[in-house]
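Before I ask anything, here is the structure I am working with.
Moving on to chain A:
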Amino acid sequence: MVAKIIQLILSPIIALVVGVFFLGLARKFMARIHWRYGPPIIQPVIDMIRLFYQKSVSHGRMFDLGIVLSLAGSIVVVLFLPLGGTAPLSGSGGMLVILYIMLLAPLGMAISGGQGANPNISIGISRKLILALGYEVPLLLILLAVMTHYKTISIVQVVNAQQSTTWSIISLPLFLSGLSYFLILPAILGIRPFDVSTAPQEISSGLMVEYGGKYLAMVTIEHAFVLFISIALFVNLFLGGAANPVTFLVKMLMVFMLGLCINAVFPRLRIKQAIKYLWKWPTLLAFLGLIVSLVIRS
Partner candidate 1 sequence: MNKSLKEKIESTFKDLKVAIPEESRIAVTAENHSVLAILRFLKDAGFNHLALISAVDWIEDGFFELCFILTSYMQNNVEYTDSQRLHIILKTLIPREKPQCKTAIGIFPNAEPYEREIHELFGIKFEGHPRLTPLLLEREYEIPPFRKDFDTRKYVEDVFGNIPSVENNK
Partner candidate 2 sequence: MSLEILLITAFGGALFTYFAGKASYKYRNFLAVAISSALVPFVACLYGKTEEETFYYGFLGLNLVLRLNMLSWFFAITIAVVGALSIIFSLSYIKGREKTDFYFLMMLLVNAAMLGIVLAGDLISFYIFWEIMSWSAFLLISYNRGPALAAGMKYIIMSIIGSVSFLVGMLSLYVSFDTLNISQIAPVISLSSSGYILFILTVFCIAFGIKNAVLPFHTWLPDAHSEAPSPFSAVLSGILVRMGMYGFLLIFYVILGLKSFLGLGRSLYSFHYILAWIGAINIVIPTFIAMLQNDAKRLLAWHGVGQGGYMVLGVALGTKLAVTGGTFHIVNHTSYIALLFLVVGAVEYRTGGIRDLNSLGGLIKKMPVTFVGALVGACGLIGVPLTNGFVSKWLIYKSLILEGHPFLAFAALIGTWGTILSLYKFLHNVFLGQLPEKYKDIQKSPFTMQLPMIVLSLVILVFGILPGIPLKVINAIVTSFGFESLNITLWGITSETGTLNTINIFSAVLVAAVLSWLLFRLGAKSASVSQEDSYAAGAHIPKDKYHYTAEFYNPLYRMIKPFLRDIIDEFYYWIASLVRSLAGSVRHIYNGDVGYYVMYIILFLAALVFIQMKWKVW
């Protein structure tokens, strides 16, 4: 029981540290690609300390509660994910619960942004929800393919199955699903080619128009958690989720660097182009993956 409590406390902290490290790494990596020095790796930490000391503006009680709810939602999702051997809460609900709790964060942010009474925010939220619908279509097909292939809805069993046999991205049916998951990874993370919902130039950073000091810090922390969750989900489902946390984090770093390469070189898509792309190739691959895993299963 004590081990479980330690895991319960430890995994959000690991997620926060790794997420913030990824944010810092992303800015440094992008700078290096732009042929400039770039900020130190701990720049996001400096930004957050400054933001917490800076005063800010609130548009009402729901404006604050929404942010708190969205951060809480992200923290809870981390508890459900197995992080290399430790899976504190994954017993109570499996992948369906993860899928639905990932709803809490965007919903909380949307409600708090909505009260910000600014059309930039509303446009940002409507784009974010359309993009979410866009990448949910392939994501659901991928998750269903994995669940039908391993005939279970609990993610721990998926990880254990992969420990015994090979990584599922190498096994025949789920290779297509793994590939399509990687194609929609930038959309899930909300980074460059798909950051339509927080586009600084077009809709002056969409959702975050009215977020000042501590609100912006909370949003960056929540973004760090989302970064961690999406990549951890990918590693757990397709790269076999390691036995100990170290190899797990190494795999996550590898996947994140690949994702960053896409992020660094692509211009921002318009929302309609993003949807057209998301519903064309990744959905086709995910659909084929599902059909193949169904055929193999029956």
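The definition used in the following text is that a contact is a pair of C-beta atoms (placed from the backbone, for glycine too) under 8 Å apart; a residue touches a chain by one contact, two chains touch by 3 or more; residues count from 1.
A word on the picks: all candidates are chains of the complex that A comes from, given by their letters.
Remember, predicted model here, so these are calculated numbers, not experimental data.
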{"item": "Touching candidate - 1 or 2 - for chain A as found in this complex", "value": "2"}
{"item": "Chain A to candidate 2 touching residues, read off their complex", "value": "12, 51-60, 62, 64, 67-69, 71-73, 75-76, 79, 89, 91-94, 96-97, 99-101, 103-104, 107, 110-111, 114-120, 122-123, 125-127, 129-130, 132-133, 136-137, 140-141, 144-145, 147-148, 151-154, 204, 209-210, 212-215, 217-218, 221, 270-272, 275-276, 290, 294, 297-298"}
